[in-house]
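Complex shown without one protein chain; remaining protein chains in place.
The block that comes next holds chain A.
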Amino acid sequence: MGIRFILMVNKQGQTRLAQYYEWLTLEERRALEGEIVRKCLARNEQQCSFVEHRNYKIVYRRYASLFFLVGVDNDENELAILEFIHLLVETMDRHFGNVCELDIMLHLEKAHFMLEEMVMNGCIVETSKANILTPVQLLEKT
């Protein structure tokens, strides 16, 4: 199925955005996020961007104070996901102009819209930034 969830977490470990593509109960999500944050945030720059956790593989990338963590199946192409994170960040950059944690917090709905245009049902649906942003811009006009 590919992508299981996408999390954006700040360096204090607070969740800023969470999108799951499989159903987990709130307790499960809380536990999972806690474990992942503990594991990933403790890692340093010299370590690789992949962490194995339960039956997921976490592909993560850090941008300033914000971590992007993507949970994927074990057989997913890790580097493709790693660059997909960057594509997401570049897309948000194009919209917000140098996106930061606060942008995502205060415009949570837009972050969700963008993600929705990029990933559906755990699969990548669109990789053209222009196409991703069209509906978001449509929303601003209304």
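Criterion: a contact is a pair of C-beta atoms (placed from the backbone, for glycine too) under 8 Å apart; a residue touches a chain by one contact, two chains touch by 3 or more; residues count from 1.
Throughout what follows, contacts and distances are computed from a predicted model.
J.: One chain isn't displayed here; going by UniProt, is it "AP-2 complex subunit alpha", "Ribosomal RNA-processing protein 43", "LYRM4 protein" or "Cleavage and polyadenylation specificity factor subunit 2"?
T.: UniProt lists the chain left out of the view as "AP-2 complex subunit alpha".
J.: Write the list of chain A residues that the hidden chain touches.
T.: Given the touch definition above, chain A has residues 1-2, 14-15, 17-21, 23, 26, 29-30, 33, 43, 46-52, 73-75, 77-80, 82-84, 86-87, 105-110, 112-113, 116, 120-121, 123-131, 134-135, 138-140, 142 touching the missing chain.
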